Structure formats: structure tokens, C-alpha cells
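One structure is given here, and the rest of the page talks about it.
With one protein chain held back, the other chains of the complex are shown just where they sit.
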Amino acid sequence: MIRFESDYTQGAVPEILEALIKTNMEQTPGYGEDKYCLSAADKIRKELKCDSAAVHFLVGGTQTNFTFIASCLRPHEGVISASTGHINVHETGAVEATGHKILPIESFDGKIKAEDIEAMVVAHENDASFEHITKPKMVYISMPTENGTIYSKAELEAIYEVCKKKNLILYIDGARLGYAMMCKENDVAFSDLPNLCDAFYIGGTKVGALFGEALVIVNEKYKEDFRYIEKQKGAMLAKGRLLGLQFDTLFTDGLYFKVSAHAMKLADRIRAALREKGIRVYYNSPTNQLFPMLTDEQMNKLKNDFSFCYWCKNGDLHVVRFCTSWATQEGDVDTLIDAINAL
Amino acid sequence: MIRFESDYTQGAVPEILEALIKTNMEQTPGYGEDKYCLSAADKIRKELKCDSAAVHFLVGGTQTNFTFIASCLRPHEGVISASTGHINVHETGAVEATGHKILPIESFDGKIKAEDIEAMVVAHENDASFEHITKPKMVYISMPTENGTIYSKAELEAIYEVCKKKNLILYIDGARLGYAMMCKENDVAFSDLPNLCDAFYIGGTKVGALFGEALVIVNEKYKEDFRYIEKQKGAMLAKGRLLGLQFDTLFTDGLYFKVSAHAMKLADRIRAALREKGIRVYYNSPTNQLFPMLTDEQMNKLKNDFSFCYWCKNGDLHVVRFCTSWATQEGDVDTLIDAINAL
Amino acid sequence: MIRFESDYTQGAVPEILEALIKTNMEQTPGYGEDKYCLSAADKIRKELKCDSAAVHFLVGGTQTNFTFIASCLRPHEGVISASTGHINVHETGAVEATGHKILPIESFDGKIKAEDIEAMVVAHENDASFEHITKPKMVYISMPTENGTIYSKAELEAIYEVCKKKNLILYIDGARLGYAMMCKENDVAFSDLPNLCDAFYIGGTKVGALFGEALVIVNEKYKEDFRYIEKQKGAMLAKGRLLGLQFDTLFTDGLYFKVSAHAMKLADRIRAALREKGIRVYYNSPTNQLFPMLTDEQMNKLKNDFSFCYWCKNGDLHVVRFCTSWATQEGDVDTLIDAINAL
Partner (left out) sequence: MIRFESDYTQGAVPEILEALIKTNMEQTPGYGEDKYCLSAADKIRKELKCDSAAVHFLVGGTQTNFTFIASCLRPHEGVISASTGHINVHETGAVEATGHKILPIESFDGKIKAEDIEAMVVAHENDASFEHITKPKMVYISMPTENGTIYSKAELEAIYEVCKKKNLILYIDGARLGYAMMCKENDVAFSDLPNLCDAFYIGGTKVGALFGEALVIVNEKYKEDFRYIEKQKGAMLAKGRLLGLQFDTLFTDGLYFKVSAHAMKLADRIRAALREKGIRVYYNSPTNQLFPMLTDEQMNKLKNDFSFCYWCKNGDLHVVRFCTSWATQEGDVDTLIDAINAL
């Protein structure tokens, strides 16, 4: 069984394991105040060309999302998100558990538009009962989205402009950020990100690390006391060095981007194979997640040798998800492509 | 200016004021343990033909909703509601502030269907990632709905059946319950209610009282320790007797139903006038809220003498809301009908 | 049975009932935006000599406390309170239910000292693990305290100075504020209050109203969006006029202070009687709550004709609480004093 069901089925890039082994018996202070965390944060700031960014290392994505959101919002404030956004559908109500309503904007492909955000805020402002309605205060988007799609630079600029105009915080979930960055269709540079939002996170779990996400807070207003809240939410790892080490490794010599490019190359090959076979996709994802629509027969054939995610039904067809990752083996992709060709 | 914008513009039925005056200098224990609360609860149980119901008196509707919901649910459990449900749109995220996600079912007229509830639960059960998704555990409906519509007895039976089958709690918001009960199209008897849900509340604020809602918990499982949570949520009035007195008055000689019938009679007259004038309504509400669709000219003419709620635009027409209540004056309705006729 | 167990056993001053009757069928907008709320807020601001204060009317004390606290604090911030503070011991964890820890300072008589507050903050600042500890951000005190004691002006000034120095919000619970103001030992003028704290509330429930508390927010920083949170916490009464009317009445011609003075005069008489009888008190309360320490025999004798609160045991003696209020009858106090004399 070759697994394509997700991009977190395997451990970490070998460089990370080596770093763990090499430093294992070093003694460091805890809670993210060791030299590896400092070094990793510096490297990330340098790569982002943003000296003033605050960088915090957390363990997982759900945790990073609700910790940052809870840190920023007052009780009556809510988060605008695509209806398909991870916080809205796959975090067991983690944001609501911190007291905040999510304000969904209907989305098919995972993206939302600047004008829809503005319209929601304007509707709120114009409602005579505005005080009876959750106040939109943050916008949550993902890059790439949960459906594999990406925002163009122009789209992000438009969204951030609305946010600044309407006093909204823009936060980008980058669980798979590396794959967006290395996508051929992407026109957003990594160092553009600090100019395009108030905060975002660089996903490690799905991009080469054992675990870990690097939260980057750009806007001064949302930096204060973050570590208190990180601790409160169980997001401050005792041996914080483990996170520092991993991100230090990933941001040495561009490793984060190299391993992302690997996944993208393999995803592109599968994408091409599907296209050639005439198998259509449900979302127009240019990144490492692919959403082919299969017939009963096609799905059953592939099931024998490959694991993948069942997404939804679309008419007679089954939408499924295949993921590549930093860890995907060239040979496994060859086998999959052969199987696709043979369908 | 004659106000038809809501059903809580005025004080209380005179009998309530008289009771307040008469008992003003009596000394009673606090927090709902006085003889008036006991008597009111007894009268309500008798009217409901349900000796075992627990009856609690709270101050307002939003408060009653989030207090009961928070009392029942574990952190990962959510509430199914019509997208238009009061808890979803007009309580400033009060339910989320207690930690629980609302799971909306799209609705135009405020009602949801048994089959849509079941489909949502089945989808949850069948989702491989079910533990990553808020678990549906309660169903919130309103009778009448926020759009004035009502459920038939058969519809409520079907919903409750699904709830029992799927282990969901059914809770009915009865902010305007009296108006539903006295509606000509209604086939649900007041004493049917304990058999049709796990808990509901009998609205006082909009139906003759100065303020106050009577929460009726039928299902034994949700009775335990409710008073602790009532206190925690600021919902336990120090001079609880004020609530007891009001409900005792309203449930003496059927006063609650009489004043509701008054509102319904006047609403029906306005409804007839609109129909005769050829003015169509947006929601097919048979209760005390009316949603005519007016032209610019019609709206502007009526604005001069009457206050009403602006609801939304529908094509070129303006959907507005007129409410009658226990307090509406026959003469004011005459004046409104004349104005409608003159449009 | 004559009740001295609390100061909320009766209705309201007759002037309030008259106002309710007189305005009962007037139509007003809801949610605290009617003319009576506006007028009451103006009168309070005038009495406080503070034009810029924001005044909000809420229903009860627990509600006012947690609503204001939740409105001000970020998730990692806590409230310093006397260990005996109402929020710490008698609100079923209402503040914690909004997510915030209470940081108690041990207190016998209900008061806390400026130096203890400062010491707690300094200890926090100096703790190497400060980010692992709830950050003190607000100070909650009561005037009078739950034990009937009062702060002198100098004490309040010292506390507020520490608060400003250490960036703490000072909030005063004035559930019985009128009784403190009219206490012979009090040297704090009502119009001093806006200069002595960031926010406080003027208790109505225990001082002449049917129910209701007037929250006064002095510090500009804590005014923004309060009404949203008021709505979210179920604290925004639909018929807000009921609160406006009551406070408008109480703040017309100094009625609030007159009725408070009445309670104080009667409390002083009972206090004198206890002293003459040689019955000592547990707390040195100069306000409307008295805490005599009774022998078994004394307690049992008084029990026959009077209700009072059992507080605690102190050696062989029973500490009990007697309260007077705006509603206490001169004749009932005569009867009680006779009974004390006869012990």
C-alpha cells in the first residue's frame, strides 16, 4: 500500500534527524528561549527580509490558529473565513471553544474575495442591530487553501487593503506554505508575505519537519504578551529547542523550499498524468493536493495499491484527494502514474 | 409616530403592575425560591399537564438560550440551528462565547426539516474525520420562528423523532410562544409541548410581561444543577419574585393566551389589509410579525406615521417588518389599515 | 417573621412603581436607547460631575461584574480580588467561566491594601516564569465590601495610584454603594468616584430599585464596544427603559441617597443596641450589614421572630448577619432592638 492520503504520513527530512542526534545531550533552557530558537527566528526574519517580525514556534496548526486568534480578539469579535476554511470545518470548534464565532463566506475552491469581505463588514456597519451581531475583526485565509488553490499577489493585496480600510486583522494559515511558494503558478515571493498580512504561519508539519509551525507576527499591535497565551493554550513546548532545531535546519540553505519543490515536481507529474488520461479534477489546484474525479471502477482499481482521501461525491463520480509531500518517493509516483495510465 | 417595529415597545399587562404594587413591601427570600415562583411554576406545569417539568425563570431570551445550551453540552458538541436562527444571527455570538459552535442549516423562512437534521448527523457519522468536526448534539428551533412561521405538530414530531434516534437534545425557543399558540393555523396544543421536545421556554418579554422567560426542562437528564449555571451566567435574579409574580399572573385564568390572542387578532386584520391591497409578503408568516414588501413610495409614505423594521431588499421592493403585540391598540391598527388602504 | 437576612427582600421604592405605571403604555425603542435611559445617564453624570462617563444599565451584580471584566481583559490576564470578594466566592465561578483567573489576596474584613496589590504585581514581574503565571491586570474591590467595611478616600487613592503605576484597571463593585456613601464614617464623596477608579457600578437592586445596576466607565480605554459585550452576556434588557426609569427616579432629587440614609439610620440604631448589650461584632462594619456574634441561646431566641444569615462559627459563638435596607420598617427595628435588649 502506497500512501497518498496526506502530506504528513512520514517523519522528517534527514537533516532534522541528524540535528536532533547531534544536539541530543546538549543542555539548553526550555520554553523556546534556547539558542536554536533564536537562530531559527533570525534565519526566518532574514529570509522574509523583515527584521522586526516576532517569530514563535508552536507544535501544530490547529493550536497555532486558535492561539493566535484568541490572542487578538475581544469577546464580541469574530473571524471571517471561507466556509471551507480549516478553522471552520476541521478543528472541532477550536476557535469557538476560545469564545469566538467564525463568520463564513461561501466558497467552492477555498478562496474568498476582497469584495466579499468588504461587503460583509459594510453589511455589519449598516445593520441597525449591529451590536446584536458578532463584529467582524479578523480575516482568516489559507495559502494554499484546503482545496489546494492559491491566491495571487494581486488578490492578497486587495484583501489586505480591505482589511486595513476596515480595521481587520489579516492572518494567513500557511500549513502548506512551502508548496504554495514553490508552485509554478505562484507569484507571491516569500519575502512579500510580511507586506501582505498582519501575521501568518509557516507550516513545518506538512513540509519536512516532524512537527512544528512558525508563527510570524508582523503587526506590532499583536505581538504583546503572546508568550503568555502560548503557554496558556498548551502551545509552548517545554523542550522548545526541538522546534528551533527543526526550523533552523529547514531555513538553512533554503532546505524548506527545496523539499517543497520536490513535492511540487511530483505533484505536477501526477497532474499531467491525470490530464492525459482525461480525468478531470474537482478543484483547480496547482499545488501538492490533487482532487481527481473518478468513476466507481477507477476508484476501486486504485484502492488496491494506493491509499487516498475520499472527499465527496459529484454526480456519478467520486472526488478523491492525492497528496505529495517532501517525502514522496519518485518510484511511488511512477507506480501511481502507471496505474493511472492503465485505468 | 405609532410604533410597530417590535413587540417589546411597551411595559406590561396591567394585572402585572397591580401584582407588583400589591406585593411590593412583602418580604420574600431571593433567587427564585419565593412563593410566587413556586406558584407560577405549578400553574405552568398544570397548564402543560406535566407534573415533572422543572421550571426556571430567567430574565431574557439570549440569556435563556446560552444558559441552557451551556448547561447541556460538552466542549466538542454543537447546536444545529436554522441559518436564520436567533442564536446564529442576533445574539452577538453568545453561544460561541460559551465555547460552542452553531451548525447552521440553510433556511429561508426560519424553519428546518427533520430530514436535514438527520442528514447533517449522518454526514458527521460517516465522515472519516468525524473527530475533527464539531459533534451535533442539540437542535435549536424557534416557535414561532424569527420569520414568523410556525411548525405543525407533525413537523415537530418528525424533528423530535430524529433527535431521539440520533441522541440529540431538542430545545425550542419560545420568545413569542403565545403568538404561535393563538395562531389560527397552529395545531400544537400548549400541553403537547412537553411531549415534543426536551426543553423549551415560554417567552414573557414579548408576551405581556415587563421581562422574563420561563424555561421548562422536561427531560430529566438536563435538570441537574441547572440553578448553579443560572447563577454563573448572571441569569438568577436576586428578587426572583418579580419573575414569579409575572408568570403567576400570566398563567392565572389563561391571561397569557388571552393577550396573545389579542395580538393575533390585530395581526390578522393587518394581514388582510395587505392582501386586499395586493401587497405581497416575504415570509408566509401567520403570526404577529408581518413582512410586507413595499415599493419606495409605499415605504416612504408609511414612514411618516409609523415605525417599523427594515429587513432587506428584494429586487426593487423593500421587505419591512410590522409587529403587533399584547399591547397594540385597536385604534392604532385602524390608523395603519387606513394608511395601507390609502397607499 | 421579620426578615433581616438580606437587603433585597422587598420590591422597590414607591416612586419607581409610580413611574412604571405612568409610562406603562408609552412606546419606546428597546435595548437601552430610550429617553429614560438617556435621562438617567445624564442625571448620574451630573451627580458625579463627570460629563464624559459612559453609563450602562445592566440587570444584576454578578452579570455586571463578569460582563465588564470580560470586556477589558485579554485571555492571560487576571483580576486581583480580596479572597472574600463577591466574584471570588459567590458568583459560581462566573469570572472564570469567561476565561479569567481571580488572583486572591487574603483578607479578613473584605478590604485589600495598596501595598499588597503592588507586592503581587512586583512578585509577578520578578518571577523568572512570569509568562507561566496569570498576569495581574485588574483590581476588583467593593465599596462597601461584602463584610460591610468601607475604604477611606486615602485608601482608595493609594490603591488607584498603584493601579496607574502598574498599569492595572481599577474596578469598584458598588452593589451597596448608597449605603457606603451615607455611612457616617465615609469620607468619599459620590463625585470623587470618577477620580478614584477606571469604572464602578452603582447598585440598584439592593438600594431601592426592583433590579438594576448602573455601570459607570470613566476610563476612555474601556468604553469601546461595551454594548456588544453587554448583549453577548445577556445583560442588555430588551425593555431597557425599565432600567432607565428606575435610575432616573433614583437620581431625581437625591432619592438614591435619601433611601440609603434611611437604611443607615436604622442600622446605626441596631448597632448601638448590640453595643449596649455587650454583643460584639465579627467585622467592624459601619454600614447596613451587621455581624453580631451570638451565643447558642441568643441565636435561638432571635430565630423565632427574625430571619437572618448564618455566617460562620467563631469559637463558641455564632456569627450571623443582619441587614437593613431602604425598605426596612422603623417598627421592625424597634421590635428587633427590644428583642436584643431582652436577650
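Each chain gets a letter, A, B and C, in the order it is written, and its residues are counted from 1.
Rule of thumb we're sticking to: contacts are C-beta pairs under 8 Å (C-beta built on N, C-alpha and C of every residue); 3 or more make two chains touch, one makes a residue touch a chain.
Just so you know, these numbers come straight off a predicted model, no measurement behind them.
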Legend entry - Hidden-chain contact residue, picked from the options B:231, B:271 or B:321: B:231
Legend entry - Chain not shown, touching residues in subunit B: 31, 70-71, 74-76, 98-99, 131-132, 135, 225, 227-229, 231-232, 236
Legend entry - Absent chain, residues of subunit A that touch it: 1-3, 5-6, 8-12, 14, 17, 20-21, 23-30, 59-64, 66-67, 91-94, 97-98, 205-206, 210-211, 228-229, 231-239, 242, 327
Legend entry - Touch list for subunit C against the chain that is not drawn: 75-76, 78, 89-93, 96-102, 128-129, 131-135, 309-310
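Simple rule for what comes next: only the chains that are shown with their structure count from here on.
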Inset, instruction - Give a one-word verdict, same or different, on whether subunit A and subunit C use largely identical residue numbers at their interface, taking over half shared as same. - result: same
Legend entry - Geometric centre distance via CA averages, subunit B-subunit A, whole Å: 42
Inset, instruction - Please compute the C-alpha centroid of subunit B, do the same for subunit C, then give the distance between them in whole Å. - result: 33
Legend entry - Interchain centroid distance [CA atoms averaged], subunit A/subunit C, Å: 50
Legend entry - Of all residues in subunit B, the ones touching two or more other chains: 91-93, 97-98
